[in-house]
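Only one protein chain is missing; all other protein chains are in place.
Order of writing sets the labels: A and B. Residues in every chain begin at 1.
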Amino acid sequence: MEKMTSQYRWGMVVDLDRCTGCGACVVACQAENNVAICGKKEISEGRNMHWLRIERFWVGKYPDVRARFLPVLCQHCQDAPCEPVCPVYASYHNPDGLNGQVYNRCVGTRYCGNNCPYAVRVFNFYNHEWPKPLDNQLSPDMTVRTRGVMEKCTFCVQRIRRAKEDAKSENRAIRDGEIQPACAQTCPTDALVFGNMADPRSRVAILSRSPRRFRLLEHLGTHPSIYYLKGGGREHV
Amino acid sequence: MNKVRLIIGLAIVTVAIVAASVLLYILPLDVRDHSPVQPLRFSHKLHAGDNGIHCLFCHSYALKSPAAGIPSMEECRACHLFISPNAPEIKKLMKYWEKREPIPWVRVYSLPDFVYFPHMMHVRAKLPCAACHGEVATMERITRSASLKMGWCLNCHQKHKASIDCWTCHK
Partner (left out) sequence: MKRRTFLQLGTIIAASAVLDGCRSKNEQLIPYLIPPDEGVTPGKGTYYASSCNACPAGCGILVRVSEGRAKKIEGNPDHPINRGKLCARGQAIVQELYHPDRVPHPLKRNGPRGSGAFTRISWQEGIGLLADKLKALQREQNTNGLALLTPHLRGTLAELTSRFMRTFGSTNHVSYELLTPDLLRAAARRSFGHPSLPYYDIAETRYLLSFGADFVENHLSPVKYGSAFGQMRQGRDTVRGHFTYVGGRMSLTAASADRWMPAKPGSEGALALGMARLILAESLYDSGALAANGLEAKKLLAALDRYDLPRVTQLSGLPQGAIAEVAREFASTRPALALAGEMVAFQSNGPESVRAVHLLNLLVGSLNRPGGIYPDAGFPSGPENSFAELLALIETMHGGNVKVAMIHGDPLYSVPPATGFHDALAKVPFIVSFSSLLDDTALHADLVLPDHAALESWGDVIPVAGTREPVVGLMQPVVEPLFDTRQFPEVLLATAHELGGRMAAALPDESYLELLKGAIRKQAGLEAGVDFEATWVDLLQHGGSFKGKSSKLTGYRWGSDAPPPLPEDPDFAGDPKTYPFHLIVYPSTAFYDGRGAPYPWLQQLPDPMTTVVWGSWVEINPETAAELGIGFGDLVEVTSPQGTLRLPAVVYPGIRPDMVAVPLGQGHGGMGRYAQGQGVNPLALVARQGTKQQPAWNATRVRITRISGKGELVTAGHPQGSLRSELVEI
């Protein structure tokens, strides 16, 4: 586990009992983070650029079948497999417990992506374009990544940065709920909750102690910062 | 004999490559003009030096925005309607204004797209503008004095115990 050098440790809780799989978070993330538009060919090659995807599982057979959804984004592991393999330290651990990716440092070895058990890192195999005037929608808070660079979810670090600036100028700590990544902000069912895990009274910390909690592929020892809450309910038709 | 030649040759090539890399690293590859000629002979010395106008009077957004901003043409005009309206440079300014054309100032300080630099945080930290922009009050034409390289940023951040987390500045 990392040394605590900051009063914040950002984390998220995903309540699978609330999640309906609607995809609002996917588009919100794409809009907020200048995530590239990928065409049919690119996606058919398995090179989709979404930072947040919704996995869909079919469980059982008709008529006793269920579909389950699992939003998967960077888990911001406390023992992240992506970090030690980067030869140029582009993938690093930040004092707030985030997995950083420094785009201008990345040389595109893709070791991090290969070592990530959650497959949430995406690589720019192409120089992506936003045909005019579509480029007007690009957010100035994020750089546009070029070909050969690995990218991934940052927990909307630009929003964290903004909140830190606001808090600093008012000489206070960041309030619970003050920061919402784009995905959590838009989620119609409130399935995604973001906050400071280091504060035991924060909403996210309270939810992360729920008996329904689990973490993805926990047996790998990655210590993710994202807790999932199992869906409830009966299992028969 | 041939073997020795080969080894020497390889050594020379290696040394040459290393030398070239070192050279590339230390050479001032930042070939942008440090003191470009501006469309108008605007004198910071006159405004900020002789007349003692505070930086934030014109670059007012530096206090609250990541961008310091440059004054709008209307603001320039508002003063110069009364102050030396007949100077040749002021007449140029008024011509731009009449044509409703912004002055195409040449940018002196610019950072790459992947760097986030909030002016307001630096102003709030009581860092004097001159720390990065040099003694502007003595410059007739703005000359960039800082390298704006990452090492230069980090030195200052370390000295002032500011955050040196990559994601503080890289976006």
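In this section, a residue touches a chain if its C-beta (ideal position, glycine included) is under 8 Å from a C-beta of that chain, and two chains touch if they have at least 3 such contacts.
Owing to the predicted nature of the structure, the values given are computational and were not obtained by experimental measurement.
Novice: May I ask which residue of B:70, B:94 or B:166 touches the chain that does not appear here?
Specialist: Touching the chain that is not displayed is residue B:70.
Novice: Among A:39, A:200 or A:221, which one is in touch with the chain left out?
Specialist: Answer from the full complex: A:39 touches the omitted chain.
Novice: For the chain that got dropped from the picture, name the residues of chain B it touches.
Specialist: Touching the missing chain: residues 29, 31-33, 36, 61, 64-67, 69-75, 97, 100, 102-108, 110.
Novice: Kindly note down the residues of chain A that lie in touch with the hidden chain.
Specialist: Counting over the whole complex, chain A touches the hidden chain at residues 15-18, 20-24, 26-28, 30-32, 37-40, 43-44, 48, 50, 53-63, 65-70, 72, 118-119, 131-140, 182, 185-191, 214, 216-217, 228-234, 236-237.
Methods note: only the chains that are shown with their structure count from here on.
Novice: Going by the contact rule set out above, which residues of chain A touch chain B in the complex?
Specialist: So the residues of chain A in touch with chain B come to 92, 94-96, 98, 100, 102-105, 141-144, 154, 157-158, 161, 165, 168-169.
Novice: In their shared complex, at which residues does chain B touch chain A?
Specialist: Touching chain A from chain B are residues 112-114, 116, 118, 120-121, 124, 163, 165-168, 170-171.
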